[in-house]
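Working notes for the structure below.
Every protein chain except one is present and positioned as in the full complex.
Chains: A, B and C, in written order; residue numbering restarts at 1 for each.
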């Protein structure tokens, strides 16, 4: 039974005001198109979790979608500060919950594995633990030593962008695979956006590449170039100029608003957004082919 | 710096009497050639750990290599009983430590992750926990509920068979990938045997396929058909007839001894063992090609 | 008396009928595998089969002979590690159905696959293979089914060792352990069906064609209760048998034609 629906339908059906969201992708395959659609649909009071909020959550916070943000590194990767989220925290306008990267990912891992917590070895740094009451201690029953414990994160919705999926949601991902698998298994509902919708036979030709099985997926959406200004390995490059440009745009609420007006509210969908970027930008982000050596599964 | 050495040298250099061993591979890529070489070299007092001891440990126990066995399913897969190990346990001739599959694999996962234990949700079955004092309880700091805890397993040596590796030990594996990665990271020393030694460029063409990075590997050995009577996905089939035949052979110590004399002590190395199996067997185990669809990493 | 249907036919066909379309099933080789494939080719085309070796959505072109058979891998939908299959699939609650078997099954559906004998675990009279995945399937799959021939030695009042929890000493005791799965919903034998009553005690609720309650009582190690509304299972249909013999096991590896 096909789960292929337009992104706008997936967001309106599966992402409700007040729910928690993990838009996955550590520095790669960041699902910007879905984030923009959430902004377009005016979702409110979301609890946003991501190891790196990145520009996607900066934009969603700027658009007023969020009441809380959970993160482990709140920067503009390779550029500097993430001005909107930072400002909201400094002014006390948003709730936040903070971990180290491994703390954050261990929360997701616990959620994916059906465990209530994950242990972490001591790090000596206890100030964050004092500031975040969700970080606790657990006693190793073998040595009697105290370890750090972090709680399971089970977001209501995970959004995962993948290079290719079939209409049932069976998904191939490659390149940096940060926490997509963990987010998908941790979440209650899973929305997959994909660069390409392929025949099931392509998925079945390489089952080791399928990090997300279709039966845990609720919706599959065909959204090429969904990650701009992030990237999809093998499909297009990271738009570093945009990441640097955002540092300027995000310096004032006015310029952010006018960017949102033009690029998100002012476009019907991601196809229009991409079109609007223009041929030259498309060309700049193009990437030459570099194929993997095939492997043989054998006919048995 | 190449780590490529003959299997006999790898075993004599890195596997010492009295050490613990995890020969990895859940139903697939079982490193029989290395097990046979351990028998040939007359290693003694080994602590053997494997989720499924399978025929490889049945043979090593028969040959007197083991003082202890740790396992989670002690059967001849698809056939029935694992007679040698079973007899040794029934007669009290060997120490043993037992878990469920998830318990066993959680021990390895803890070992790989550098944690002293892993939590497991309650299963209601407490008889094994009463029998194995290494299985403990840990209190979830969030709910106050008791969970099961299993201790880290960090074997002295892991032996991992892979489809292809470069001379530095960077290894591609596919098909069933049970616990090879976990065993490699959990162990103090890692011996890789490989169907094929390939150029580093083949490995680098598909980094997502590299489950084991070379820098944790101590020795790489080129041993084609190393898994017989188990199999290597895409290279040759499982020899089901042998698995069934072993059920007969292992009914008496005499027939086991004569099998060992002929097939292990009587062969110089695995190449000779494979040759001795004969052309017809080789042909029976052959497999037709079925290639994966390639993926594009892109030139950046 | 020669029966119209073999024990294997009755167990496989009735197990297949327990499955619902869309179920995610944790399955082993042999009879459970045949039951799942039969269901998939009849009333449950959207069944997903998961093997503990980490294979999801296999479409084997030959009958698999072990849970790690390479024919399960080529053309499967997904493959994951053993840690992930038990954690992300089973422990997380992504498995609807598990199939179990065992040397002993007791009055409350507890299963022994570890040791036989009264000398305890450390001095086994007969050492069995042990849990494998069974302890976890019985705890965490939403529904469990047990397939077993109906024999007195397999159905003791109390098992010598609880490898996999059924209802322990009664349903309330299982509930108190906090395990997520619902426990055994039915034992499918070659005589009929045993289902847990409100207290978790296995009672005879249905008989297969030509089988009798007397035979079931005689071949059970406890005082088997018979349901007031004892039912009869539908005989295996021609179509079910055709699929089994012609499509699924043409070489007769698990099924011998009567």
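Just so it is clear, contacts are C-beta pairs under 8 Å (C-beta built on N, C-alpha and C of every residue); 3 or more make two chains touch, one makes a residue touch a chain.
Owing to the predicted nature of the structure, the values given are computational and were not obtained by experimental measurement.
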(message) Using the touch definition from the header, name the shown chains in contact with the chain that isn't displayed.
(response) A, B
(request) Can you work out which residue in A:231, A:246, A:273 or A:297 touches the chain that's missing from view? (result) A:231
(message) From the list B:53, B:103, B:151 or B:214, pick the residue that touches the absent chain.
(response) B:214
(message) I'm checking contacts with the chain that's been left out. Which of A:75, A:224 or A:294 qualifies?
(response) A:75
(request) Based on the whole complex, identify which of A:37, A:166, A:179 or A:206 touches the chain you can't see. (result) A:179
(message) Going by the contact rule already stated, which one of A:105, A:138, A:159 or A:216 would touch the omitted chain in the full complex?
(response) A:105
(request) Against the chain that's been left off, what residues of chain A make contact? List them. (result) 26-28, 51-52, 71-75, 77-78, 81-82, 86, 89-90, 92, 98-102, 105-106, 108-109, 120-128, 130-131, 145, 174-179, 181-182, 231, 233, 237-238, 240, 243, 287, 290
(message) Just checking the interface: what residues of chain B touch the absent partner chain?
(response) 1, 112-115, 170, 181, 185, 200, 203-205, 207-208, 210-216, 297-300
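What we mean here is this: only the chains that are shown with their structure count from here on.
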(message) Graph shape for the chains shown, where an edge means the two chains touch. Line, ring, star, complete, or other?
(response) complete
(request) With chain centres defined as mean CA positions, report which chain is farthest from chain A. (result) C
(message) Measuring from CA centroids, which chain ends up nearest the centre of the complete protein set?
(response) B
(message) Could you work out how far the Cα centre of chain B sits from that of chain C, in whole Å?
(response) 29
(request) Averaging only over C-alpha atoms, locate the centres of chain A and chain B and give their separation in whole Å. (result) 36
(message) Taking the mean of the CA coordinates per chain, how far is chain A from chain C in Å?
(response) 40
(request) For chain C, write out the residues touching at least two other chains, lowest number first. (result) 55, 69-70, 73-75, 79, 87, 91, 140, 180
(message) At least two partner chains per residue is the criterion; list those residues in chain A.
(response) 114-115, 205, 208, 297-300
